[in-house]
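For reference, the structure I am asking about is given below.
Of the protein chains in this complex, one is absent; all others appear in place.
Right after this comes subunit A.
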Amino acid sequence: MTAEPQIAANQAEEKRTALYERHAALGASFTDFGGWQMPLKYGSELAEHRAVREAAGLFDLSHMGEVWVTGPDAGAFLDYALVGKLSAIAVGKAKYSLICAEDGGIIDDLIVYRVAEEDYLVVPNAGNAATVAAELEARRDRFTAGGNAEGCALRDASAETSLIAVQGPNAEAIVLQLVSDEHAEAVTGLKYYAAVQVEAAGVPVLLARTGYTGEDGFELFVANDRAAELWDAVRAAGEGRDLVPCGLASRDSLRLEAGMPLYGNELSREVTPFEAGLGGVVALKSKEGDFVGRARLQAKKDDGVGTTSGRRLVGLRGLGRRAARSHYAVLKDGQKVGEVTSGQPSPTLGYPVAMAYVDVELAEPGTKLEVDLRGKAEPFEVVALPFYKRQK
């Protein structure tokens, strides 16, 4: 056995969420994620994974960033700063988007909520939150140069905002328990990728029907000083509904089964949206004005990057028992044709799953490849993503 890095992780001095004491009291093992001490798991990560698929799981995601963009020009500014057309989001809806560098590389993937006509909430990943906030500042200064700087104000609320997710088939019943009868319809009627401001157990929250697990579920943005109170209320509402606190280990296996990319694994500065299968997020057609990265992204699209040239992100199914892991080489006839970005045994499906970048000509589902599993080539097959899709 070789020692695992988690053994020493508890000693490191890192940022703690407002719910840290709750996690410690539950006996969580912690891990560093984006500079934060986050619960990796409370008991068995497989049990936590199954709870989300079969009942409900409760996650602390307070390490995620929250940047508010407000003012009459907020939508137009985000159209310039990000690759999507955010001005077209209806009030109360959300959109998955990307912030790219001038060369087309991905700086982060984001969810953007339009909370009110002139209020947008941008949610970057924990490890990128400071970078995204700084990048938005720089782009705002360029966007407003010589114009109205008050038209789109930026406020990084990451340090004062907590985020709790309730995910799984029982999530709606649990959230319903937290809101008053008059708000019940706001919950049951809330569509996927929509959000509404309500009180949950008396605590003001932005309640979003979003998630990263492949199940129905909610994410609740809440002020730090009310987070523990809300966490306790959600746990109480989860009694009798098999709600289980879940750590980042199960979050990772759930999102992998759901075929969702993770920044740092599938997405990076070295990857363009087209290679990652996210070309549809880039609004080259529907946006008339310039946006950061537009010229290079257009050129890459014209070159067929990710479709007829270069590499492409694919799903792989292991035909043996052993799992591929991040950075393992993908082979065809003994030659390296790609690299695994994420991989592990799928708890739900019972076979190994992985995501990998491979040469585009090998990206067709059904293609037989191998992965170098520590010196031994094991058979894998390209399959369509996601690996797991819930029954509606």
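As a working rule, a residue touches a chain if its C-beta (ideal position, glycine included) is under 8 Å from a C-beta of that chain, and two chains touch if they have at least 3 such contacts; residues count from 1.
By our rule, contacts and distances are computed from a predicted model.
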Listed names "Cysteine ABC transporter permease", "Glycine cleavage system H protein", "Lipid II isoglutaminyl synthase (glutamine-hydrolyzing) subunit GatD" or "Na+/H+ antiporter subunit D", matching UniProt entry of the absent chain: "Glycine cleavage system H protein"
Of A:Leu46, A:Ala130 or A:Val383, the one touching the omitted chain in the full complex: A:Leu46
Residue of A:Lys93, A:His183, A:Arg322 or A:Arg390 in touch with the missing chain, whole complex considered: A:Arg322
Selected from A:Leu163, A:Ala249 or A:Leu331 as touching the chain missing from the view: A:Ala249
Positions on subunit A contacted by the hidden chain, ascending: 1-4, 6-7, 10, 29, 40-41, 44-46, 249, 253, 321-323, 325, 344-345, 347, 374
